[in-house]
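As you look at this complex, bear in mind that one protein chain is not there, while each of the others sits in place.
Labels run A, B and C following the written order; every chain starts at residue 1.
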């Protein structure tokens, strides 16, 4: 419903808000996403946007976010601005028919969120995507597929753990709900395909190592329309590390993700375990991507560095051939076979 | 040393050989690699290259591989042709100063491999990279960093396991050495920074479930210039799955990768364990990439599908806001709080 | 406070109630416990006790439990009778100054339990031990030691899971509390050294595969005097296996037992892991016990079987010597050395 076809060229994206998260998206679109480029950046600190734009070929800074949204040379918008500005900016995206990826929250209160939903629905086209990125994580996707496959039967419970090593000084007990619990809210709705109908928050004795006045840890108990219960440990001052864990308990078995060991499943008849990688494509698929990307980067920098390689060199290929040749002889003889190679120093530059 | 600067535009890549591996590289460069595009494809089955080229904007098929290498509109080459053709094609790349990513093997025998090394060395610029992609795998990189960090002391031994569920009918005992062992050869050289000086192959009683005449499993014992020993189990008919495992034994501890649970380390004082993800960037970095890429793809297809979203919708954002609002009340009251939401069906299109 | 010194001879134990649990204790004392023997058995099904007594040297059946307790040839009592009879039997033990190991529950209601406590306290000697056997389990003991060691800081939360594959037909929702939750109650009090002050039971949607009318799973939320919260999943119809898991969340880290992998600890600085067995004593201590016990048993049965061995034979010892002798030669030569042994068939009886 944007006014021109977007499939034939790189998508021209405006990133609004280039703080921590927005700047990260700018870098991502620039270096790891094919099919898009950052055409416009915006921030309420104008200089920050201008400095960033100067480092990106073909990118402009636009001071007014609504103007950036309206700009005809912008095909789509990434919204990484503070939550209170989202409502107005989302409505502008709808007005100008611009697809938008909106970092959570959609808006900061329930009435404005509903208004945004209504206005998009009136258009009859989905233009707004919300940034709950866990749905794209391999382990969550794996768990979702396990649920949908039906092998473990109907879901009954979720046990969730959300732990941060530390939080900034301004983080308060309400932010635990709005900024941490919100992820588990979406995980629950995503995994169970069910709406949440009731929330209870339990406040245990606070961590004495946390800031005075912060209720931490908290335990949230969610109930869904389908009668499932979800308990969530929210603990943002563990001092240890980032731990996000979800255990599904279903009628025919259970499964857990986030143990730093992949998905672990328990099911009849009394066994626990995971899946072994079926082939080198699954095991090393990302390595191939990284290999090619780093090679492309090295080649593009080559005129400057005089080196068009970022990985195994021709010498590495030669050495492998030499060892395998000895290996083939050893296969026949059953004895140790010495590897014969020229002295590397005899070939300057090798 | 190519004749023009390659850093200002997308790299124009020629992919030579579009069988299984080459076609995979074409798809990868097209969809997951930023900064490069496939400009030329070639295959000894001419029709296959032509059909593939027709599906890629701005891509041509060239029937003669040497002509493809020489083409001035080709910046760099990916070589996925059969091994016996590598020598001639690599020399052509050197002659035309084209950076090349060459799938293993470099060449099929030791003399031609050495000749390629010499010719590249004479140019004084590295142009040839060999496709040992394990060096780009997270777990191997993690293990390499652990060795180089020195925390476990000097390496002493490697135990390697290389298992395939099955192999094609033409796979013979020599291919176990040339095609399977070769990866462990590069892993050994990469991890230990040491050349291999001797190879022994032990042939246990063959697997009765494998093809008659195939020596499988085999055990290879490698010795390095530095006196380290590496044992490798090569077993290509396990019937189970793909398992690639490496255990380092060093003077102050050991570490293992490939257990499907990330790197597991053992060290003083008597503990085993792994690392917990330090923050959401490490834990969910790939999910962000996937999220943005799928959104970009959905937006570009939107004119056709009428849907510019591939992920959480505005309704999902509204529901999360509603639950958190109830959560904030529950935080204060300590009691269960009902979530209030409008009926989704009341908003057609939501 | 019993009327004679009990340390110089085997303890003469009366086992009251020889159903599933009592009969198990009889077998245990007979075969795996040193320093005690079963001198008296009792059951309300008189024949069952008499039949059992007939199989145990020096053991009598006594029909009246109170008479068994009073018998001067009984030093101590194991109570495995139904809960409603415990009060009267415990008071009899106190009256006759007989130490007693009482299977849970102490009594079936709070007033009689308190009366038993008072009566024992008046004696000024502890005679009653309750059968919460988890306190003697290696993993719980390990977790308790970890808490008491202080390394993880003050405890904040416990997450408990208690799963059974199935329960008998008469098992109802109240038994989930009285028979399953009761173990987690003792675990909580044991691990935290804290009394429980409040209980809440949440009833999610029941498992459709369970018996109609059974609320299963249930979630219990316990609060302690010290302000700690404990959540317990109680799920007795999983269809999978027996799973009992406890995760401690403390101010400086967390630890989990019951994952079928020993205690797994997470703590600063961002690592997870367990402990490697420090020496062969810890690793193989139980194996030594088993070895000796099975050898003792074989020797005692030897006159009957003509075989005084239940383990490696002299031939196994010879074979090991022969292989090691070849190994010592191989150590010197660096070459494979053949093992020389006589033909076993040449020695009839070997």
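Methods note: a contact is a pair of C-beta atoms (placed from the backbone, for glycine too) under 8 Å apart; a residue touches a chain by one contact, two chains touch by 3 or more.
All figures in this text were calculated on a predicted structure; none of them were measured in a lab.
Touching the chain that is not shown, out of C:50, C:67 or C:137: C:137 (per the contact rule at the top). Checked against the full complex, the candidates C:54, C:73, C:145 or C:342 give a single residue touching the omitted chain, namely C:342. Of the candidate positions B:159, B:294 or B:344, contact with the unshown chain belongs to B:159. Hidden from this view is one chain, which touches subunit B at 153-154, 156-157, 159, 161, 165, 202, 204-205, 207-209, 217, 219, 221, 223, 226-229, 231, 233, 235, 238-241, 243, 249, 251-254, 260, 266-270, 272.
Here, only the chains that are shown with their structure count from here on.
The greatest centre-to-centre distance from subunit A, using averaged C-alpha positions, is reached by C. Per-chain Cα centroids separate subunit A from subunit C by 46 Å. Mean C-alpha position of subunit B lies 50 Å from that of subunit C.
The geometric centre of subunit A is 20 Å away from that of subunit B, both derived from CA atoms. Across the assembly, subunit A contributes 165, 202, 221, 223, 240-241, 243, 260 as residues in contact with two or more other chains.
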